[in-house]
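Shown here: the complex without one of its protein chains, the others still in place.
Naming follows writing order (A and B), and every chain is counted from residue 1.
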Amino acid sequence: MRLRTTAVVGALLLLTGCGAADMTKQASPFANAQGAKTVTLSVQSWVGAQANVAVAEYLLEHELGYRVDTVQVDEVPAWDALSQGRVDAILEDWGHPEQEQRYVKDKKTIAHGGDLGVTGHIGWFVPTYFAKQHPDVTDWKNLDKYASQLRTPESGGKGQLLDGSPSYVTNDKALVKNLDLDYQVVFAGSEAAQITQIRQFAKERKPFLTYWYTPQWLFEKVPMTEVKLPPYEEGCDADPEKVACAYPHTPLQKYLNADFARNGGEAAALLKNFKWTTEDQNQVSLMIADQKLTPQEAAKKWVNGHESTWRAWLP
Amino acid sequence: MGAVTSTAAGTPVFSVEGLWKVFGPKADRVPADPELTALAPAELRSRTGCTAAVRDVSFDVRKGEVFVVMGLSGSGKSTLVRCLTRLIEPTSGRIAIDGEDVLGMDRARLRELRRHRASMVFQHFGLLPHRSVLDNVAYGLQIQGVGKSERRARAREVVAKVGLDGMEQRRPGQLSGGQQQRVGLARALAVDPEVLLFDEPFSALDPLIRRDMQEEVVRLHREEGRTMVFITHDLNEALKLGDRIALMRDGRVVQLGTPEEIVGSPADDYVREFVREVPREQVMTVRTAMRAPATAEEAGRGPAVAPDVTVSEAIEAVARTGTPARVVDGGRCLGVVDSDALLGVVAGTHPGAAPKPMSAPGAAPKPLPAVPAQATAAPVQATDKEADAEAGGEAV
Partner (left out) sequence: MAAVTAPTVRAGLPGLLRHRALAKLALLALAAAVLVPVVGARWASGSWPDALTVDLSEPLGRASEWIIDNRDSHPLFLYFLGHVSNTVVLCVRAVYLVLLAAGWAGVTAAAALVAWRVAGVRAALGTGLAFLACGLLGMWVPTMQTLALMVVAVLASVVLGALLGLAAGLSDRTYRVLRPVLDTMQVLPAFAYLLPVVLVFGIGVPAAVLATVVYAAPPMARLTALGLRGADPGVLEAVASLGATARQRLVTARLPLARGELLLGLNQTIMMALSMAVIASVIGAGGLGDRVYQALASVDVGAALAAGIPIVLLAVVLDRVTGAAGARLGGDGPENSGRSSALLWGGAAVLAVAVAVAARLAGRREWPEAWAVNIAEPVNRAVDWMTAHLYSGVPYLGGTADWAGHFTTWVLDPLRSGLQGLPWWSVLFLVATVAWLIGTWRTALTAVLAMAATGVLGVWEPSLDTLSQVLAAVAVTLVLGFATGVAAARSDRVERLLRPVLDVFQTMPQFVYLIPVVALFGVGRAPAVAAAVVYALPAVVRITAQGLRQVDPAALESARSLGATGAQQLRQVQLPLARPALLLAVNQGVVLVLAVVIIGGLVGGGALGYDVVFGLAQGDLATGLVAGVAIVCLGLVLDRVTQPTERRRVKQGA
């Protein structure tokens, strides 16, 4: 017994004693299998991000001969994974100043990869059919009037403001409080749940108020109109507790692992050059989410039709 | 206390003296405290929370004999046999094997004892279900570090000896109870121990199979003459197998003697009640039933029977000839038995408490008692005088 214990301790010491191991520089075990050059991309859970990744993946595989692994990670953890090199790139980031400060500026483990070309915007939306019936609903000041129509069992006596995935940037709780609205924020917990719920509402032509963002393919299926919140001014969202203004318009960014950016060769170059428009992205998203094409098929379709766009990205 | 000691037949295989086993908190104090030792079991438990399973037991097991410990469940007999090889650690007392102190043994020496000198057969067999019959039998040898081919060869011999040829590759689960116990017996025999300890080995078996197994033990004993300590709760089994029987009750030995002594001269009412149903004519010998020949003519006529013939056999002879039978030993007429005397034995009215001579060490196999015994066996708590008498008897 004692002999075995000694052996185990010895093995541990041997294992740990023979040098430092930096687990922040560590690739996925599934990467580069069978001698292929592999790029690992982070996919966020929303479909726009899937569209970016699908097209990049298609080009990397078919034009440059890489093998692409995708990992679905939420935004903040994705930054962490990116800094450790477990993923090589994030293609769509909605702005995480804290992480940027830490990883890009301080630790320099992440490099900025340029604009995606798409501008993102978060806001509150009501379905267009409802906005047409009640045009004044599109101003936040009138929202309380409609609270009773927007009630659900989940929101209790108040109107329901449907929020999405916990990974999304949201000030809605503070907004409802600070604007003194008769609403209850209900978190769908995931974008999938939120979309499903929105489509069910739309099918029944029921009114609803939801946190949503553009670009998003869902607008093609369920036309929605934004509700005007107090206008955004620089710094008005500095204190998350006291926010009482709209969300900003954000040019979406790409980020690359710093090592990958330096040594990633053609793949890194392609990902840095990758830049397309909101319409392009929506086209692919819609194929994925609504026509239920696999991301690969959707990407193939788009690539076949937009050669001029992507030719420019190739190194 | 008067111990039954052996002076004549050399060093006894096991010699037990003043053995106590007490279960419970601070068990040590019980044997040491005369006030506590005097208490009845129930009282002891309520006073101290302790249970005395074995109380001040002393006996010797002589070389080559079958020593039976008999008692009802809870009488402490199984605990007693486990104390012999310290499977259960005794609380106090002395145990010696071939004169060597068992309680003083260190672990290696004790293992040595268990590996080579005393092996045990268990009521519930204790076989390893994942091993074949052969490997179960060879297990004891494996423990000793015997090489695979050798231990298998030896195991094969023993398997044949207990009548299990052809079943070597079966698992215990595929055997009947009797066959499993043969495996248990073979496992114990395979290590060629000096003593075999049996802990109620046949009580879990069907009556017919039990009889087979008992005969198997008798046969083995006759062939090999190995010393055996046999625990049972079955009086008939005890009478059939035992050269000497220690009858236990509440942890004490209430009587120790040959089957004939136990049946013929119960030490107390408990023993008497116990042996009441025993067919006495099959246990008692004519030596007990005979009287001195009344006349010379009587001593010269009638069928001759040996002194160790059972009463039932004598009845047959007497009934056939219609005359009393002569008890003849080496051509000398010791006495006669007539139908009245024989009937007295069957009816239990025969006095049967004649003094002397005492039984000699039972070397011959049962069921026929080797040497007739007439004397009442002394209970363990006998007086010194009686103990001396018994010791003297052994010298005959």
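We take it that a contact is a pair of C-beta atoms (placed from the backbone, for glycine too) under 8 Å apart; a residue touches a chain by one contact, two chains touch by 3 or more.
What you see is a predicted model, and the numbers here were worked out from it, not measured in a lab.
Which one, A:L162, A:C245 or A:A299, makes contact with the chain that was left out?
A:L162
Please identify which residue in A:A81, A:L150 or A:A299 touches the non-displayed chain.
Final answer for the missing-chain contact: A:A81.
Return the single residue from A:L64, A:V104, A:A193 or A:A269 that touches the missing chain.
Final answer for the missing-chain contact: A:A193.
Touching residues of chain A against the unshown chain: what are they?
Answer for chain A: residues 1, 15-17, 20-30, 33-34, 43, 45-47, 50, 69-81, 84, 86, 102, 152-154, 156, 162, 165-167, 186-197, 200, 203-204, 288-289, 292, 294 touch the chain left out.
Taking the full complex into account, what residues of chain B touch the chain not shown?
82, 85, 87, 110-116, 119-120, 122-132, 139-140, 142-144, 169-171, 173-174, 184, 187, 191, 197
Keep in mind that, in the parts below, only the chains that are shown with their structure count from here on.
Quick one: report the Å distance separating chain A from chain B, using the average Cα coordinate of each chain.
Taking the average C-alpha coordinate of chain A and of chain B, the gap between them is 87 Å.
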